[in-house]
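Here's the structure we're looking at; comments come further down.
All protein chains but one are shown at their positions in the complex.
So that you can tell them apart, the chains are marked A and B in the order they are listed, and the count of residues begins at 1 in each.
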Amino acid sequence: MSENTEVEVGATMSPENLELLGRVSAALGAEAIIESAQAVGDLVVRVANASWREAAKACRGALGFNYLSFIGGIDWMPAPVVGGEAGDTSSPVQPAEQTYGAAGSAGRFQVFARVASTSVPRSGLTLKVDLDEESPAVDSWVSIYPGADWHERETWEMLGIGFNGHPSLRHLYLPAEFEGNPLRKDFPLLAREVKPWPGLVNVEPMPGEDVEEEAE
Amino acid sequence: MGNNVSKKDAFAKHLKGMLGGLRVTLRTMLKPAVTVQYPHEQEAPPTRARGVIALLEENCTVCMLCARQCPDWCIYIEGHKEKRPARREGGKDRTVSVLDRFDIDYALCMYCGICVEVCPFDALHWSPEFEYSESSIAHLLHDKDKLGEWEATVPVAEPLEIGAEVKGKK
Partner (left out) sequence: MPKFEVDPAVHRGLADARLNVEIDNGDMILNLGPQHPATHGTLRLVVRLDGERVVASDVVIGYMHRGYEKLTEYRTYPQITTLINRIDWLSSFANEVPFVHAAEQLMGIEAPPRAEYIRTALTELSRIATFLLFLGEMGLQVGAITPAFYGFRDREYVLNAIESATGGRFHPNFNRIGGLKDDLPWGWIAETRESMRKVLKSCDEFEDLVVSNPIFQKRTRGIGIIPAELGASYGVSGSNLRASGVDWDLRRDGKPYLVYNDLDWKVWTHSDGDSFARYWVRLQETRESARMVLQLLDVMPSGPVMTKVPKIIKVPEGEVWVNTENPLGEMGYYVISKGATGPFRVKIRTASLSNVSIAPWLLRGVYLPDIITVLASLYFILGDIDK
């Protein structure tokens, strides 16, 4: 998070990633990079919202990342605990406070993307960008990486994140009448709510008299 | 195909390609068929095949682990506690848990095997039996008697391949 200053992160970065980070900041301008980190060997760079399209241009151009792996979104809000009456659900319990992953985040929503080069082995870069929490939106990458089209449509319908300049932002997977953004953490997974968890059934009543009671 | 390839050469090449294919089909035609006429002939599935889950009721202690770990929530268990006489002469009476209900809904089950693996008391086993299709989806809910019947079809575990670690006593 914000304590993770550049110096501290840089100290733990591998030489290849430091070198790549140098090239990224040379191509993008140091002020566009808010934070950078290394996530299990991979360089993660968080760029300013205004520089998102510039970042793509730099990637495809100066940095030689000609291949778009994916674009996705993250909702960092902790999911509301469901089925709380018994305090026990089968789904994993995530920490209740909102924390951010590698390279941090300014708020709830982030868009992240991965690019790579098909000519340099073991190359690749993960980019993240912060979004406004009220009306999350960022520039579209379609004009730079045509493959961004479907990924951005998916992110738009799943997380409600707008992409400025996208040629036709419409539903990709979901029917047109669908309302809501399923991948947002506050969107409940109905399959887990319409049915009681079978693991909750009280199996073992007290021995002795209670057994007869239970048998009735 | 460039202009320098004459019509005759192209024809010869096409003919060769065609004949090569015909040779393959002809060779295959002379071999015995590989298909199995299923309901009349049967092929035994491998020992490890995950066909159906069998329940050994005596071993089950109603610990609920399987029902809790099941990703599809398709195991339904109910049970109660009972007093049983002590195993040894003069010992205290034991309290055991007895199953009232143990259902697996095979319409939901995705045959992952998590329940079989997590069971700490070796009460669930895989059987390669697969012929239990039903015309109604509701009949795919197997109760504990039906799950118990599958127990007879559970194969003995096969030996492992050369180089496998010999499991010590746990």
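Everything that follows uses one rule, which is that a contact is a pair of C-beta atoms (placed from the backbone, for glycine too) under 8 Å apart; a residue touches a chain by one contact, two chains touch by 3 or more.
Predicted model only: the values in this text are computed from it and were never measured.
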Original post:
Missing chain touches which shown chains?
Top reply: A, B
Original post:
Touching the left-out chain: which of A:14, A:99 or A:164?
Top reply: A:99
Original post:
On chain B, what residues meet the omitted chain?
Top reply: 13-14, 16-18, 20-21, 23-25, 28, 34, 45-50, 69, 71, 110-114, 117, 126, 158-165
Subject >> Residues belonging to chain A that touch the chain removed from view >> reply: 39-42, 44, 60, 66-70, 72, 74-75, 79, 90-95, 99, 101-102, 112, 114, 118-119, 121-122, 124, 126, 144-147, 149-151, 158, 167-168, 170-176, 182-183, 185, 187, 189, 192
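Throughout what follows, only the chains that are shown with their structure count from here on.
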Original post:
Taking each chain's centre as the mean of its CA atoms, how far is chain A from chain B in angstrom?
Top reply: 36
Subject >> Complex interface listing, chain A residues touching chain B >> reply: 90, 195, 197-199, 201, 203-208, 211, 214-215
Original post:
If you look only at chain B, which of its residues touch chain A in the complex?
Top reply: 62, 64, 67-70, 73-83, 95, 97
